[in-house]
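Dropping a structure here in structure tokens format, bear with me for questions.
A single protein chain has been omitted; all remaining protein chains appear in their positions.
As written, the chains take the letters A and B, and residue 1 is the first residue of each chain.
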Amino acid sequence: MIEYLLLTLGVLIMIFGAIGILRFPDVYTRLHAATKCDTGGAMNILLALAISIEAPLLTKLKLLVLAFLIALINPMISHAIARGAYKSGIKPQTPVVDMYAWDNP
Amino acid sequence: MVEENILVDPFGWGVLILIGTSLLLTYRVLFGPTLADRVVGLNTITTKLVVIIAILAALRREFMLIDLAIVLLMVNTVGALIIAKYLERRGKND
Partner (left out) sequence: MSRRTLYLRQRLETIKERTLFEINVSQELPNWEKIVITWVALFIFWIVISGNTRTENIIMGAIATLITASFMKDLLTDDIRYRGHLIEKILSFAFLHAPQYIFIMIFRLIESNFKVAKHALLMDINPGIVKIKTNLHSDTGITILANSITLTPGTLTIDVDKKLGEAYLYVHWIDVKTLNRDKAGEMIKGDLEEWLKKIFW
């Protein structure tokens, strides 16, 4: 039962992440939606899969290793893309404050 | 015993919904204003694809495909890092 609850939660998080990527105004806010919703949704679905399948223990552990690698790799990629986008000249739209531009003119 | 129709399982419907969200994100890949938007869209689609491969491998009971999902994740990492470095150096030369 709990695996279907986790699956529903993960799929809903993925759908809201897609809506966020389509609606947000600039790259950085889109990266917020991409990173958090992808990591949370993928970890929920893989956890549900690891609970529900009938397989030897090492296969379930392999699914958990896949979830761990997603949680390790996704924030790193988002950091690299945000830094590259800022260095290539894309300014954030309507910022309250931009302390990164103060220090790197 | 392997079912031919994957839609008898709730995870099959999950695969269908994930494919639907990937098709929604294709708009951001095709019409994104800058290159960084396209990279964000591609990265998200690849993570969804990793999850889809893991679910299909578990449903069809061919567990070696999970290794293929791990390899796809790592290749996606290297590709995204290379594109990020390219963005950074292109801004410096302009």
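As a working rule, contacts are C-beta pairs under 8 Å (C-beta built on N, C-alpha and C of every residue); 3 or more make two chains touch, one makes a residue touch a chain.
This one's a predicted model, so the numbers in the text were calculated from it and none came from an experiment.
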item	value
For subunit A, residues in touch with the removed chain	13, 16-17, 19-20, 23-25, 28-29, 31-33, 35-37, 39-41, 43, 58-59, 61-62, 65, 71-72, 75-76, 78-79, 82-83, 86, 92, 94-101, 103
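We adopt the following convention: only the chains that are shown with their structure count from here on.
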item	value
CA centroid of subunit A to CA centroid of subunit B, Å	12
Residue numbers on subunit B that touch subunit A, as the complex places them	10-11, 14, 17-18, 21, 24-25, 27-28, 34-37, 39-41, 43-44, 47-48, 50-51, 54-55, 58, 61, 63, 66-67, 69-70, 73-74, 77, 80-81, 83-88, 90-92, 94
Contact set on subunit A toward subunit B in their complex	4, 7, 10-11, 14-15, 17-18, 21-22, 27, 30-31, 34, 38, 41-42, 45-46, 49, 52-53, 55, 59, 62-63, 65-66, 69-70, 73-74, 76-77, 80-81, 83-85, 87-90
